[in-house]
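Missing here is one protein chain; the remaining ones are kept as they sit in the complex.
Chain IDs A and B follow the sequence of writing; residue 1 opens each chain.
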Amino acid sequence: MIDTLRLTAEEAVRLLREKEVSGAELYAAYRAAIDERDPELHCYLHVCEDDGGEGIPIAIKDVIGTRGIPTTAGSKILEHYVPVYDATVIERCKAHGLRVLGKTNTDEFAMGSSTENSAYGPSRNPWDPTRVPGGSGGGSAAAVSAGLAPWALGSDTGGSIKQPSALCGNVGLRPTYGTVSRYGAIAFASSLDQIGPVARNVRDCALLYSIIAGRDPADSTTVELPSAIELPDGEDLKGLRVGVPREFNEHEAIEPGVREAVQRAIELCSELGAEVGDCSLPHSVEYGMPCYYLIAPAEASSNLARYDGVRFGYRSRSGSDRLEMYERTRDEGFGEEPKRRIMIGTYALSAGYYDAYYGQAQKVRTVLAREHAAAFERFDVLISPTSPTVAFKLGSRAENPLAMYLSDLLTIPSCMAGLPGLNVPCGLSEGLPVGLQLIGPQFSENTLFRMGYALETAIGFDPVPARLST
Amino acid sequence: MANIDREQLLHVARLARLELREDEVERLGAQLNDILAAVSKVSELDLSDVPPTSHPLDVVNVWAADEPHASLPVEEALANAPEREGSFFKVPPGGSA
Partner (left out) sequence: MSADWETIVGLEVHAHLKTRTKMFCRCELEYGAAENTRTCPVCLAHPGALPVANGRAIEHTIKLGLALDCEIASSAVFARKNYFYPDLPKGYQISQYEAPLCGPGRLVVPTADGDEVVRIVRAHLEEDAAKTVHAGGATGRSVGADYSLVDFNRGGTPLLEIVSEPDLRSSEAALRFLRLLRQTIVELGVSDAEMEKGTMRADVNVSVRKRGEEGYRPRWELKNMNSFTFIGRGIEAAVREQIAAYERGETIEQSTYDYDPDTDKLTVHRSKEEADDYRYFPEPDLVPVEPPAELVERLRAEVPEPPGARIRRHEHSLGFDVAYALVTTERDRLYASLVDEGVPPGSSAKWVMNDFAATGQRPEDVKVHEMALVLKAGNLTRDALTLATAASASSGFSAADYTNRTAVSDASELGPAIDAVLAANPQQVETYRGGKEGVLGFLVGQVMKETQGKADAKVVNALLREKLAQDV
């Protein structure tokens, strides 16, 4: 009997290789789990049939294009869209024998922090189904935690991998910008989007990253990795310099339970041999959010212009001329959050406002990058909570966009600088997972994996949601 | 900083090709003004000497050789077309879009 709640991808590879389990059996186990638990959790928008392959299944966030498999970006405007090409990351997964298990739920066009913005209904947190799994990649994170997939691909623009992983209690990596191809991934904010792995543990996460990473000629913003990805196996942190940025760890928005769990993890770092010290990034938290909520919507307003009903997707039939067709297609097809962001973004780029808004935000971005770079002269990794709170109740922030945006307070700053970040679960608060965010300089994934693995081993967090553990 | 009034809102909506319903105009207008007030914070910093960041990585000169790839078969190109005539995409007429 395959226990999908506990099976790691690494272990599944071994089982398949040693023929203890067949590809069909493995697939069937996940299908059975999906049939049992997904009606409640709604992680999946589309589940695929077994294609007869022998490799590990993987869940794919529905902003990543899969040839022949419906891809909706969580939006009505792409309700019946079926891509005619695979994203590069999908090609790479397939080249490694991985099989697409299904497409997971997402906030519409990856815009959100809870999946409540999905046009197809929210996903639910496997730890407590009255609460959100985080977003925008809540479907992928919830699927992994609920044993509905061994691992998954997500996308992170301002925290959309890290934050759901924090709220669901698993490991998510936002890679260094430029190390994973965006070709075939539905664009939200081009200079911020990155596809990344979501997994049950750090080694699986590193393994999946090594499968998808590397320069892609189809994406001009990608680069080769300077060195190969190593699967971590060390249990100490000797020689590692860990920085604790004040503004990220003492912010008033952080819940006491989150703060305590992270504090214990920081102390653990010292016990494991790391040099831990304080530091300050004076502008990053305070100006990160406003900077992000100018740049991301601006780029999004342009990236979403192609959804016009001409070549694919939804087309409104009520208009009589082209202008009405465009305007109604987009008003009827897009949900509230994309419309909000398109409007903000259009305004920020418009004549007379560019310098004050978009132009200024691009400069703030430089300030944030410089602050992080300065900190990395003294430290190898910066540590903080990933999310200020544990999973919140469904509906509790949906009416207030600004309150929802605060979910990303701590994940956004490093995204603006193109830096990698790993979420590692570090404990529970009120029975819900608390996530630890590890930020490193560009191309420092191996360091992040090393640190995450050592902490994971020492903390011994059980990633199986308590209520599912029988 | 700036407050978006109704006229500006409708202008922005037109630039973005969004036909907002009346209830949307009101609700979005209020929300946008809240968000704008929050993001306007960026103007607090004096950044006259700071260059803007367009790309997180310092990469230049990426281009490809002028060698053709296979184009899509025409049926795939039109596979998702909401409306077509023969092998053309069909759209309603209009002076502008």
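Keep this in mind: a residue touches a chain if its C-beta (ideal position, glycine included) is under 8 Å from a C-beta of that chain, and two chains touch if they have at least 3 such contacts.
Predicted, not measured: the structure shown is a model, and the values here were computed from it.
Of the candidate positions A:Leu41, A:Ala152, A:Ala187 or A:Val464, contact with the unshown chain belongs to A:Ala187. Taking the complete complex into account, A:Ala218 is the one of A:Val21, A:Ile69, A:Ala218 or A:Ala356 that touches the chain left out. Looking at A:Ile56, A:Ala87 or A:Val132, the residue that reaches the missing chain in the full complex is A:Ala87.
In the complete complex, the hidden chain is touched by one of A:Asn125, A:Ser210 or A:Ser350, namely A:Ser350. Within the entire complex, the positions of chain A that touch the omitted partner chain are 64-65, 71, 73, 78, 81, 83-85, 87, 182-187, 189-191, 217-221, 298-299, 301-302, 304-306, 308, 310-312, 322, 326, 346, 349-351, 354, 358. Although one chain is not displayed, its contacts with chain B can still be listed: residues 11, 15, 17, 54-55, 59-69, 71-72, 74, 77-78, 85-97.
Convention: only the chains that are shown with their structure count from here on.
Chain A and chain B have centres, each the mean of its CA atoms, that are 23 Å apart. Chain B contributes residues 1-2, 4, 8-9, 12-21, 24, 28, 31-32, 34-36, 38-43, 45, 47, 50-57, 59, 62-64, 72, 76-77, 79-83, 89, 91-94, 96-97 to its touches with chain A in the complex. Chain A meets chain B in the complex at residues 80-82, 84, 177-178, 191, 217, 220-221, 223, 283, 286-287, 289-291, 293-294, 301, 305, 308-315, 319-328, 330-331, 334, 336, 339-340, 342-344, 346-348, 350, 353, 356-357, 359-367, 369, 401-402, 417-418, 442.
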